[in-house]
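Coming up: chain A.
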Amino acid sequence: MMCAFFNTVCADPLKFLGNWFVVLPAIVLLLAAGASVVARNLIHAALFLTLSFIALGVVFIALGAEFVGLVQLLVYVGAVAMVIVFAILLTHPAQLEKSRTPFSGLGPAGGAAVGFAVLAVLLAFIFASPLGKKPLPPSAAAPVAAIGEALMGDYVVALIALGVLLTAALVGAAVLAMDDKKP
Partner candidate 1 sequence: MNFPGSGIVKGLAVTARNMVGSYFEKDRLTTEQYPEERPKLPENSRSFPFLIYDGQDPESGMRCVACKICEKECPPQCIFIIQDRDAAGKPIKRPKVFDIDISVCMCCQICVEVCPFESIRMDQEYELSSFDRFAPLLLDKARLLKSNAYYHSIHPTEAAETDAQLEVERKKKEAAASAKAAKSDKPTEAAA
Partner candidate 2 sequence: MMDLLEGAPIQLQAWFLGLLRSFGTPEWILAVLSALIIIGTIIGVFLVLFALTSVLERKILARAQNRYGPNRVGPFGLFQPVADGIKMITKEDLVPRTADKVVHFLAPVVMLIPALLVLAILPYGRGMVPAEMDSGILFFFAVGAGTEVAVFMAGWASNNKYSVLGAMRAIAQMISYELPLVISAIITAMVAGSLSPSAIVAAQGGFAFGFVPQWFVLTPWGFTAGLVFYIAALAEANRSPFDLPEGESELVAGHLTEYSGFKYATFFMAEYIGMFAICGMFVTLFLGGWQAPVPALTIIPSWCWFLGKICFVAFTMVWVRATLPRLRIDHMLAFAWKFLLPMGFAAFLSAACWHYAGRGPAAWILSLAIIGIPYLLLGNSFTNRFAVSRRTYQFSE
């Protein structure tokens, strides 16, 4: 077609840029997620979270799951991140800069300890398992038409249930956030 370059990249990202196409966004993802977790400023945390969502979407696309990656971008960047930002602005305008006690519950040390413990267990199993050493299959494509047919075929009950859930969530969120003083 018009541009062989774009089309080869789009058809099989891994073939063109190699593993870096996955590894680079994965690094960005981890850095952004880490920064988001430790950021004292809530807005910065939300912006880093947005960056990590974008990086996660790029990882999905790089792995060949183009549709899911784009849905991830659309839903998380376009909606969830913005709703989080909105909630921060609505609830916390005065003390954005100085959260009184940024940590509670287990505290920073406890949180980090639990995180490390879980991480250690997970990594131990991941690197012990023979499953992890499987080589990369040549290519895996998830054409949109096939996804659509699966959603409308085998998974139609789940899809309908999801629709009901989303409607309930929409109505529920609206009712919860409604000002009860003046209905």
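To be clear about the criterion, a residue touches a chain if its C-beta (ideal position, glycine included) is under 8 Å from a C-beta of that chain, and two chains touch if they have at least 3 such contacts; residues count from 1.
If you want to know what made the cut, all candidates are chains of the complex that A comes from, given by their letters.
Fair warning: this is a prediction, and the values are worked out from it, not measured in the lab.
Every option in 1 or 2 belongs to this complex, yet chain A touches just one of them, candidate 2. Considering their complex, residues 1-7, 10, 43, 47, 50, 54, 57, 66-67, 70-71, 73-74, 77-79, 81-83, 85-86, 89, 143-145 of chain A touch candidate 2.
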